[in-house]
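Every protein chain but one is kept in place in this view of the complex.
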Amino acid sequence: MKYMLKKITTLIITLLLVSVVTFVAFSVIPGDPALAKLGTYATPERVEALREEMGLNKSLPERYVDWLSGAVRGDFGESYQYAGTPVSELINQRLQVTAILAVMAFIIILVISIPMGIVSARKEGTWIDVFINLFTQVTMAIPAFFLGMILTYFFGLTFKFFQPGKFVMPQENLGSCIRYLIFPAIAIAIPKIAMVVKFLRNSVLSEVKKDYVRTAYSKGNRTKKVLYIHVFQNALIPVITFIAMVAAEILAGSIVVEQVFSVTGMGRLLVTAISNRDYPIVQAVVLYITVIVIIINFIVDILYQFVDPRVRTE
Amino acid sequence: MKRKKWNYNLTIGLILTTIVVLMAVVGHFWTPYGPTDMNSMLKNAAPSLAHPFGNDNFGRDILSRIMNGMGTTCFVALCTVGIGVVFGTIIGAITGFFGGWLDEIIMRLNDALSAFPSVLLALIFISLLGPGRNNIIFALGILFIPSFARIVRSEIIRYKELEFVKSAQVMGAGKLRIIFVHILPNALVSMLTSATVGFNNAVLAEASMSYLGLGVQPPEPSLGLMLSDAQAFLQIAPWYAIFPGLTIVMIILGFSMISEGLRVYQAR
Partner (left out) sequence: MGEKLLEVKNLTIGFPEETGMRTVVDDVSFTVGYGEIVGIVGESGSGKSMTVQTIMGLKNRDAHILSGEILFNGKDLLKMSDEELSKIQGNDMSMVFQEPMTSLNPVKKIGWQVAESLKIHTSMPDDEIHGRVVEILANVGLPKPEELCQKYPHQLSGGMRQRVMIAMAMICWPKLLIADEPTTALDVTVQAQILQLLRKIHMEANTSILFISHDLNVVKEVCQKVIVMYQGKIVERGYTEEVLYHPKHDYTKHLIASIPRNKEDIREDELVMQAKDLNVYYSVKERGMFGKKENKHVLQNVNFHIRRGEILGLVGESGCGKSTLAKCIVGLNKNYTGTLDIREEHPQLVFQDPYSSLNPMKKIGWILEEPLKVHGMKDKAKRKELVSQMLTQVGLDPSYADRYPNELSGGQRQRISIGGALILNSKFIVADEPVSALDVTVQSQVLNLLLDLHRTHQLTYLFISHDLNIVRHFCNRVIVMYLGEIVEEAEVEEIYEDPKHPYTQLLFHSILTDERKLQKITDVEQSREDASANGCPFYHRCMSRSDVCREKRPERINLNPEGQDPHWVKCFKYQS
């Protein structure tokens, strides 16, 4: 319970810190947001009026409080680019898309990498292990967007499993949306699969060498039981923290891969907004992604104590 | 038990990296064709003997452009690693050896940063600084400092408690002498491994950013930019995408195999 409380306090403090950093970072960049919104030809009077309206004349802490109270209610102001459209509206649609994509990628990663990591560790030193090792080395070296292009070329253009560029929003047709997202999800997943396989393999191998494994054998356990009953729970402890990192990496991967497959998700929104210097959107998307990453880390911390009694009983 | 196994990682990695370095260095001074020479006869021409990697939508020689672009990519990655190694070593050594509040702050910051993927952080930096090669170097370099500092710090802490360092203290060796003469030579392999990982991340990040149009800006050559241009012609000229892509793979694979090879070597 004490552990929980400690984690929750840390979570709240981290979230606040992140919001401060995000706000301050985008407030100190040179350029006047009011001017950016109105364009270079606006009269000084109109700019001044808008500045007043946007609250830009207030002090930085005041503006932070305003912004944060808006953000908590989901109000991030209006986009510069799509004048009049609230940022939250733009984000909400795309958040769903990215969430579906990320979950699909995550499932693919888990389903493939866990058995592969275990096989690689069990067959240490055999040709299967060497093959898996080479596979992980190569796939980790492929940038996700290049992989996306290869997949598009073969499965989109050559075999016509999907129509590149014809993405369907989940609100229109969830089924075809998911079908379209299979290949983007694969493009995100493959380099991460390699990461998890490698990590899991090393984790299992370092556990197998420990003294308690010898004890387990001396009781008359067979190899399989030793592995599944004794080694696994121990080997998973470091992997769980690693999975949090993978989840964050998936989000990063989706930024690039959405671009390759023309998927209208958060990543694409972010990239376009950066190119157009549409700061309210950038600020909001960055805050969204960081909050998601932090919450994933929090969940992992909570899960951690169920796997590791040393944390629980301290 | 101690049969020597062929360290295939190290061998293949060294071969690939040698090829990369050669191509990049030669490409800086000489390329088969001018990298910006256009030839309207050869628009989207398939690979041939004269143009082994084919031509792009302006009829430019892809091989020449790759050789040129590799230079930019490697330059960005090297500068990034350089910034990270220099500042990371200093910060890591000081915080690791002396501990205290500076150590606490740096490590908290590091914990916070390491939760986020470097591409995302680099994107945030770029959105603040604006795109461009130097900004990319700056952003990636700064981002690499904490992770390298962490490696140096943990090595320093590990060795600080070992008896040979204690005995250097007892005999009266100064703190700087202990850090640089007694400890850091032992940490060299870990630092090298971590620097190669950093190099790879920089290559990947630079390519991704340039692909998104937020990194190196035209007319400067870059592999990521080439891929971004190639995407529109994927159906009619797949070689335009494949060769720059494979080059990136080769650069990263070479370094990661060297780093894996070093790890295996050290474990023995």
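Each chain gets a letter, A and B, in the order it is written, and its residues are counted from 1.
As a convention for this text, a residue touches a chain if its C-beta (ideal position, glycine included) is under 8 Å from a C-beta of that chain, and two chains touch if they have at least 3 such contacts.
Since the model is a prediction, treat every value here as computed from it, not as a measurement.
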Of A:10, A:202 or A:275, the one touching the omitted chain in the full complex: A:10
Which residue of B:129, B:142, B:157 or B:173 touches the chain not shown here: B:173
Per the touch definition above, residue among A:176, A:221, A:262 or A:275 touching the missing chain: A:221
Missing-partner contacts on subunit B, residue numbers: 1-4, 108, 162-164, 166-174, 177, 182, 185-186
In subunit A, positions touching the absent partner: 6, 9-10, 13, 210-212, 214-222, 230, 233-234, 237, 307-310, 313
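Following the convention adopted for this analysis, only the chains that are shown with their structure count from here on.
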Inter-chain centre distance, subunit A versus subunit B - centres from mean C-alpha coordinates, in Å: 22
In the complex, subunit A residues that touch subunit B: 14, 17, 25-26, 29, 130, 137-138, 140-146, 149-150, 152-153, 157, 244-245, 248-249, 251-253, 255-256, 259-260, 270-271, 273-275, 277, 279, 282, 286, 289-290, 293-294, 297
Partner subunit A, residues of subunit B touching it in the complex: 8-9, 112, 114-120, 123-124, 126-128, 200, 204, 207-208, 211-214, 227, 230-231, 234-235, 238, 241-242, 245, 248-250, 252-253, 256-257, 260
